[in-house]
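Partial complex: the chains shown occupy the same locations as in the complete assembly.
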Amino acid sequence: MASKKSAPAKKKATQAAGKPPKGYDTRQAKNRKLTRKDVKKAAKRYSNWGRWGKKDEIGTLNFTTPEDIVAAAKLVRKGKVISLALNYDQQGPQGAKSKYPALGRFNPIHLMTRTGTDAYSGVLDKRGIRGTDDIIIMPLQCGTQWDGLGHIMFEDNMWNGYDCREVTSAGAQKAGIEKTKEKMIGRGVLLDVARAMGHEFLPDGFAITNEILDYTEKVQGVEVRRGDFLLVHTGHVQRCLTNQSWDGYSGGDAPGFAFETVEWLHKKEIAGVATDTWGAEVRPNETEDTNQPWHWIAIPMMGLTVGEIFHLNELAADCADDGIYEFLFVAPALPITGAVGSPVNPLAIK
Amino acid sequence: MASKKSAPAKKKATQAAGKPPKGYDTRQAKNRKLTRKDVKKAAKRYSNWGRWGKKDEIGTLNFTTPEDIVAAAKLVRKGKVISLALNYDQQGPQGAKSKYPALGRFNPIHLMTRTGTDAYSGVLDKRGIRGTDDIIIMPLQCGTQWDGLGHIMFEDNMWNGYDCREVTSAGAQKAGIEKTKEKMIGRGVLLDVARAMGHEFLPDGFAITNEILDYTEKVQGVEVRRGDFLLVHTGHVQRCLTNQSWDGYSGGDAPGFAFETVEWLHKKEIAGVATDTWGAEVRPNETEDTNQPWHWIAIPMMGLTVGEIFHLNELAADCADDGIYEFLFVAPALPITGAVGSPVNPLAIK
């Protein structure tokens, strides 16, 4: 456990923010040389099927141990709580313009079934109490969200080799998000790639490579470890909020993980990963024959739970300020039976 | 801060479970002598309006300080995480029989917009990815949930004296649940009243009095403090699960807080309170002329955030087992703008 000691690395002064690793070429994502064959090779290489038994339904969330949780709780030093959620409402990222085919998601529809105006009008008094009530209609992945392990198939299989037909119109019979209900907690680590690269917002098409992840760890003085929840800040949500437009965000071009990072993430044995983009990986994708190839490996083959549309701006500012990039991370999914995703209010507690 | 030291009180051996305080009469709730005048008097006495300024929208959640959060994190000793949520699905508590008027709530409707069977059929391959997606339709208070401060009005006012017309069909313009997004974390304390009273499940109509709360604290060796989240176990959810029937649960008769506990809770200055009943307070209510009188005071007058339909059985067993009734409690509401409640997956972390 010695290696897990969490002495805060106060790197604020010495951090060489804005200097990308030597020779780094941000245009590489546009080469798009990846082929379906590469994807299949990676599927084989990074598969965790069977690693936690044939009946496992939570994948890499298994990496986090009780000891990790005890250690993560010790990272709470100033009692500051930062929510990583966008509010759920009609100002959310769905429904804006996109050059890509629509994903069919929409912003949350919040409806009242009893109101304070009903109360004022006296029409509730027959109940003997002036109570209000409400309803939500929302795609589970319309805002800040977890992708569950039933969200992406690799050919005819889902996580752990389950038949893809386990996800019917009646929901996911295997690996539903409800299986994670006591698991979304552990040490959180922020890699603020935008800041490390000297950007406020990384541009669309910017591929975050293994080299960049290593570099960011180094300049921020933090090490990603087994069982961690890794948060990667690109500035994408904040760029949209600043521009007062979500056009192009949801389903569109974005900075994000290069395909090769499936190796890095696999090797690090993290529990989960999340970013402030809509889809984690770089877009345009590095290939023309496969859509979101990183997803093909990360979710069904590795069993990695992926968070998207996390709002990391305030956390990034706080980490830059105190130089501490690790914290207690608690982000419990709603245990919706058979769901392939969940809205979430993730908390970073420092 | 000395008084907040959290030395685990190992009371397992000495706890006199099953012995109610001398002279206690469980039938008292049935006397129903409370009048509207008493309710109005309590409203005045226990009002926290203005206590945190005219613009406050979170009420007693203000009691929890950063220091409290740091201290609460230190309660994580074994790395055990217990979810207090029921899964959200068609087996939930809504829609069962009730002798009371319907509340208009229904169990969550979970719908798929793309499936693994679509994937298997090949119809998704034009997208270049076999991804599934889903939607939820749910009353925000249909399962494990927080009541927001916009949920109950006292006459023409809501929390902090805001006009009740701030909650229109467009939602709560004041004190929406989204205002709590960084607040639902602190020291959790379980008072297992059922166990203290020698019951597996408290019967309907059982009124939990101030005396019983004091007694339970004493026998369990735990003290409820300023800024805490208090969880009270009655066994009600577990009774329904054991009986395989939710008949009479939602909106019906229940064990729960006696009206007088508004004084106890006010004095203790807790941040929030939650139970495993649908509506926190004893039912039949202690009055015939007011429906849910405890709610009239607790929410709009005190500004107390209330959790309902928490599933406390596993936590109660764990606390009985190790004799430790305090823990880190993290239960972030979904920040749905203008909502008067929120589903939640509350975690007790020991």
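Each chain carries a letter (A and B) given by its place in the written order, and its residues are counted from 1.
Note that contacts are C-beta pairs under 8 Å (C-beta built on N, C-alpha and C of every residue); 3 or more make two chains touch, one makes a residue touch a chain.
The model shown is predicted, which means the values in this text are computed figures rather than measured ones.
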Number of copies constituting the complete assembly, 2 shown: 4
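Going forward, only the chains that are shown with their structure count from here on.
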Whole-Å gap between the CA centroids of chain A and chain B: 29
Residue ranges of chain B touching chain A (in the complex, touch as defined): 65-70, 73-74, 76-83, 85-89, 91, 101, 103-105, 108, 110-117, 119-120, 127-141, 150-156, 158, 163-172, 178, 181-183, 185, 289-292, 295-296, 328, 330, 332-341, 343-347, 349
